[in-house]
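Entry: chain A
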Amino acid sequence: MKEIIERVKRISGAEVSVRRENLIFVDVSRDKLISMLYDMKLEGFNQLSIMSAVDRLEDNEFEIFYVLYNYREKINAVVRSRIERENAEIETAEKIYPPAHTYERELTEMFGIKVLGNSESGKPFILENWKDKPPMRKDFDSVRYVNSHYEFRHSAEEETEGKNE
Partner candidate 1 sequence: MDKMTEEQYRAISNMLRKRSLWMLHYCTGCGAMELPPTMTSRYDMERFGIVPYVTPRQADILLVTGYVNTKTLRRIVTVYEQMLDPKYVIGFGSCPINGGVYWDSYSVIKQLDKYIPVDLYIAGCMPRPEAIITAFRHLMDLVDKGKADGYRRYKENLDYYKKNQRKVLG
Partner candidate 2 sequence: MVGKEILIAIGIPLLAFSIGISLMMFRRKIAARIQRRYGPNFIQPLIDIFKLLAKKGNITHGIMYDLGPIIALAASITVVFFIPMPGMKLMTGSADVIALLYIMVIGSLATALGAGESANPNSSIGVARALTLMLGYDLPFVIVIITLVLKYHTTNLYAIMQAQAGGSWAMWVLPLSAIAGIIVTYGALGEHPFDAAVAPNEVATGPMAEYGGKHLGLLMINHAFHIYIELALFVDLFMGGASNIFYFYAKMFVIFVLIIFFDEVLPRFRIDDAVRFYWRWPTILALIGLIIVLVK
């Protein structure tokens, strides 16, 4: 299991840190992200388990991460990189890992991160006529949205008009 980490370390621009016996983190800069993914696939990490983003509001950045899994070595690798928060853009990993296609569409809708080159980037994904800010961003206040769009049931005592029993 050791030499797989050595091999990953040798890939240029990757700072590898071992979290657990079968989980390593690979931090990489923004522009080498796609090439890093390609190298990881060559190393045998041929499954993309999940791909999403973390909204680092405090240092005004998004953190994109891809969780990969290597069947032979039975080891997970998380490739992470930071991108700026305003009009964030990443290239699609569709060609390397086909499942990334759906994850990227969800990324666009939920975080507002534009993905260049995704075959269906423009199409609506889950939300139906959603006018507000992308909901997964931390600066989206869901309680305010809920109060403005839905009415809560008044507790029995405050109930005035008898329509809803």
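Keep in mind that, in the parts below, contacts are C-beta pairs under 8 Å (C-beta built on N, C-alpha and C of every residue); 3 or more make two chains touch, one makes a residue touch a chain; residues count from 1.
Selection rule, in plain terms: all candidates are chains of the complex that A comes from, given by their letters.
Please read all numbers here as calculations on a predicted model, not as lab measurements.
Novice: Spot the contact partner of chain A in this complex among 1 or 2.
Specialist: Considering all copies, chain A is touched by candidate 1.
Novice: Which part of chain A faces candidate 1 closely enough to touch in the complex?
Specialist: Per the touch definition, chain A meets candidate 1 at residues 126-129, 131-132, 135, 140, 142-143, 145-146, 149-153, 163-164.
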